[in-house]
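Just passing along the structure, written as structure tokens.
Note that one protein chain is taken out, while the other chains of the complex remain in position.
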Amino acid sequence: MNSFQYSRAQDIADAVRQSAADSSARFIAGGTNLVDLMKYDVERPTRLIDISHLPLRAVEETSNGGLRIGALVLNSDLAWHPQVKDRYPLLSSAILAGASTQLRNMASTGGNLLQRTRCLYFYDVATPCNKRKPGSGCSAIGGVNRINAILGTSEACIATHPSDMCVALAALDATVHVTGPHGVRTIPMADFHRLPGDTPERDTNLESGEIVTAVELPAHGFRTNYTYLKIRDRLSYAFALVSVAAALEIDNGAIRQARLALGGVAHKPWRDPEAEAVLAGQPVEQDTFARAAKVILRDAKGYGHNDFKIDLAQRTIIRALNQAAQGTPQSQSDKRIA
Amino acid sequence: MTNYIGTATSRVDGRDKVTGVARYAAEFGAPDLVHASIVTSPIAKGHIKRIDRARAMDVEGVIAVLTHQDRPAMADSDKAYKDDVAPEEGSPFRPLYDDRIQFSGQPVALVLAEDSETASYAASLIDITYDEEPHVTDFARARDKAVALDAPAKPRGDAASAFATSDVRHHADYFVPIEHHNPMELFASTAIWNDGKLTVYDKTQGVQNVHGYLCRVFECDPDDIRVVSPFVGGAFGSGLRPAYQAALAVLAARAVHRSVRLVLTRQQMYALGYRPAMIQRIQLGATADGALNAIAHDAVTSTSRYEDFHRNETTWSSLLYKSETASYQHKLAHLDLATSCDMRAPSAATGVYALEAAMDELAVALGMDPVELRLTCYSDRDQRTGLPFSSKNLRECYRRGAEAFGWDRRSGAPRSMREGRELIGWGMATGVWEALQMPITVRIALTSNGHAEVSCATADIGTGTYTIMTQVAADVLGLPIEAISIKLGDSTLPQSPVEGGSWMAASVSNGIVTTGKAIRDDLLKLAQHIPGSPFKGLSNDEVMLVDGAITSRANRRDAIAIADVVRAASIDRIERKEQTTFAKDKAHAHNTHSAIFAEVRVDEDIGVIRVARIVSAVAAGRILNPKTARSQIMGGMVWGIGMALHEETLIDHRLGRIMNANIAEYHVPVNADVHDIDVIFVDEQDDFVNPMGIKGLGEIGIVGVAAAIANAVYHATGVRVRDLPITLDKLTRTA
Partner (left out) sequence: MQKVSVALLINGDRTQLEIAPWTTLLDALRDRLHLTGTKKGCDHGQCGACTVLLNGRPINACLTLAVMHDGAEITTVEGLARDGVLHPVQQAFIDHDAFQCGYCTSGQICSAVALLREGRARTRDEIRETMSGNICRCGAYPNIVTAIEEAMKAT
């Protein structure tokens, strides 16, 4: 880890001011990802601005019946929050599928949005990586890429976004509230993370100096027909090979509305309106699920070691849609797949 | 009469471990401690061209940067670097010795600073340029150039012809990737400087091996260095040979004349040893009723470019099953990696995996129950030598294991058992390891307050050595366990081999018995001098130590408290140090055995594999402590789950570099991966292996488990995966 200056932000405005004044400064909250990356010399900030004391820990109902989650609400607090468990069980389940008890007790909501890829090359400074060092090349292409992306990749980067929470947030149509030098704005989850394109060093559409202050959930939580199904190389404490957040609104045996988001397959939580359109208005049937899966994966491309993810995703999507349709969401402690 | 041996006893070091009092190598200090951090090579092969240390030296708190160019003197002969368990052939790695790069992750510079953060930061500022040379780290590529070793075992008959004419034949290749031990404790050494003499707290399985190595490498007197290791946070073979950080800590201390601590990072530990990658081809030929008439086992295993590490994978198929003919071949492939090394049940975890997976395939080809096939081929003699076993209760392992598992309810056809969407698979395998013991010296000091200190330079790497030594000493000396204290893990203590190969329990226990008898003999002599002694004229074997007293065997009422005997002699202690050697029993083969039964559940659509339960029935001679013994077997079984389903070191062969050098992406089992584990010890009295009939448990727990799981996966799914680990993609890929 390099040496850095440490300062505490007094309030949000102070945090933004301090950040704007030093382009190589980083905010620190839970630290679970940033400190890790600093120890690997992947991140070398000259200043850490400690925002962990800012008053962003509230979970409040919004005027339109949704829920506003402060950026510093801990992952575990969010997962076990009565309102979240009751109204947004998909989000609760996705959070509990991720990391470990200890990490969830440290990681913040905002930090979870901003966590960086687990690509093996991103983490090893002895290897070329465009995300870490733009222009140096993508080692994962042609390299050890079992965990890498199959959707939305570019020649510059095939990294995935590692979050489970974000997959659920994407499915739930959450919005991200940010404050920056030019004031406040909201960003829909779908636009928050980027595809790598030729700027893989940028994970999100946050502008310099902007800070995440909250995540807002709309009123509809899909509390009845949902699931978060995460497939990984061991039964807990591992990143997703493929994960699926599925949420359905079912009326008289027909799907009125469907949400489908994938984790572990792309540089961002992967949603596709066309796939959801395949489901909407259709009866609850295997064929429909299979077609939706085909559509969301239509541009999927393997890179060797991760070719299997395409077929695995297809199967996992169908299974998750079944779980959601039948109201038998995946348990995160009983490892039988429901 | 007290009888601690054979009684379930809680670990005597348990309290120290659950309260955090037990101290490991990085947890010893000195007021003026220097912290060291190493820089490692990003290339796999070549030479160091230039080292720019200026930026590192500018960092406040940096004391020195050591490289091959300016380090203190080190020995220049291979002999100095060859430790007690080094491979016979080759030239051991010399840390920071010269400009040659032999593997990615090799230490190339050592930064010394006033605190650990400064040291690691400064290390990141050292700029090194290299002349890179072509490397090969891909086992698949090196395999063709593998060099044949001398025939590992004598062939029997004409296996090729016998195979060709067998009624039923099976042959296949089985692959095991490189695996890393990943003990929880980071490798570390703290060298305490005391006027030129050094006490080195080290993470090792053999303090005296490290001591000898350091003395030779630094050309110093045995008294100049002492190696201490009271607690070891797991090792599993990774601590058998001296790890390079021990040499570098000493090197640094000698450079700056201060105490130095060097803790490796988890990533750096991947450039220590590992289980070699290997391909094994097994050919089995049998008659229609399941009698084997041909076994051929060919192994290709990997090592470094500079040392020939190998064990004998094929030995297990050569001894286990009855077969008229057999042939063996072993080749060694050289890669530009660090040298491979022993890892839990070296050669058996892997060799028996291949053999037992192949036996399962043969059973399928025969249409025979897998247990039935093993019983048909059962041998009461070591097939290599024709010698009977000193004891072999494997039949009972099959019987008890099958019974506890409920094997008779198995439906034979693959994919024939299910519950909901889960396919259920039941598989089994045999396990085998060798029962060994090594010469050892034990000192016992018995004091007039009735306390005994038992010491030996062995190690407790989590195996329970402290506890079994206490139990054995208590029984031998007739004292309560509270009156026994154990000293181990110190190179100045009486001679011990490294702790490995499952030989320590037998070695040290018999060692305690030898020294305990000498103590008894001394006590008898002293007791005979007491006026009115009831022991006059009795010989050594006519008395025993029991309930704190020397006691006549013939007349238990003739007893004098040990403390009284010592006091009566006007001395404060009796001390004896005796060596124990073991006569070679040339009339028998000596092995431990097990039968493993596993149930897996595989999701039919997704391929997620869950190991629902495993039963292992073990025949391993006398069990000293059923409680810790069960834990050791259980631990081996958990390793078997990892080997079967999770563990694989991933190398980018373009870079010659290990890419998952951490424990997030190198998967070992977590709590959620491990369900019901049942351990059964079958009775096995052994009058030949050593006087106490102890056979050891460290390895046998893992052997066969990966095969049992792989066989269960086949039974569940009908898909045979021969390349470990069995990840879900391999099931769906071939489905």
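In order of appearance the chains are A and B, and numbering begins at 1 in each one.
Methods note: contacts are C-beta pairs under 8 Å (C-beta built on N, C-alpha and C of every residue); 3 or more make two chains touch, one makes a residue touch a chain.
Small disclaimer: the values here were computed from a predicted structure and weren't measured.
Give the residue, chosen from B:Arg630, B:His653, B:Lys695 or B:Arg720, that touches the chain omitted from the document.
Of these options, the touching residue for the absent chain is B:Arg630.
Given that one chain is not shown, which residue among B:Pro177, B:Gly233 or B:Gly548 touches it?
B:Gly233
For chain A, enumerate the residues touching the unshown chain of the complex.
Answer for chain A: residues 1-6, 28, 30-32, 35-36, 38-40, 48, 50, 52, 76, 80, 99-103, 105-106, 235-237, 331-335 touch the chain left out.
Touching residues of chain B against the unshown chain: what are they?
Counting only chain B, the missing chain is touched by 10-11, 13-24, 26-27, 29, 60-61, 115-117, 121, 181-186, 231-236, 263, 265-266, 461-464, 627-628, 630-632, 634-639, 662-664, 668-672, 674-677.
The working rule: only the chains that are shown with their structure count from here on.
So in the complex, which bits of chain A are touching chain B?
Residues of chain A touching chain B: 1-3, 41, 118, 120-121, 123-124, 126-127, 139, 142-144, 146-147, 231, 233-239, 241, 308, 311-312, 315-316, 318-319, 333, 335-337.
Provide the residue numbers of chain B that touch chain A in the complex, in ascending order.
Checking each residue of chain B against chain A gives 42, 104, 117, 120-121, 124, 420-422, 601, 603, 605-608, 610, 645-646, 650-652, 654-655, 657, 659-662, 664-665, 667, 669-673, 727-729, 732-733.
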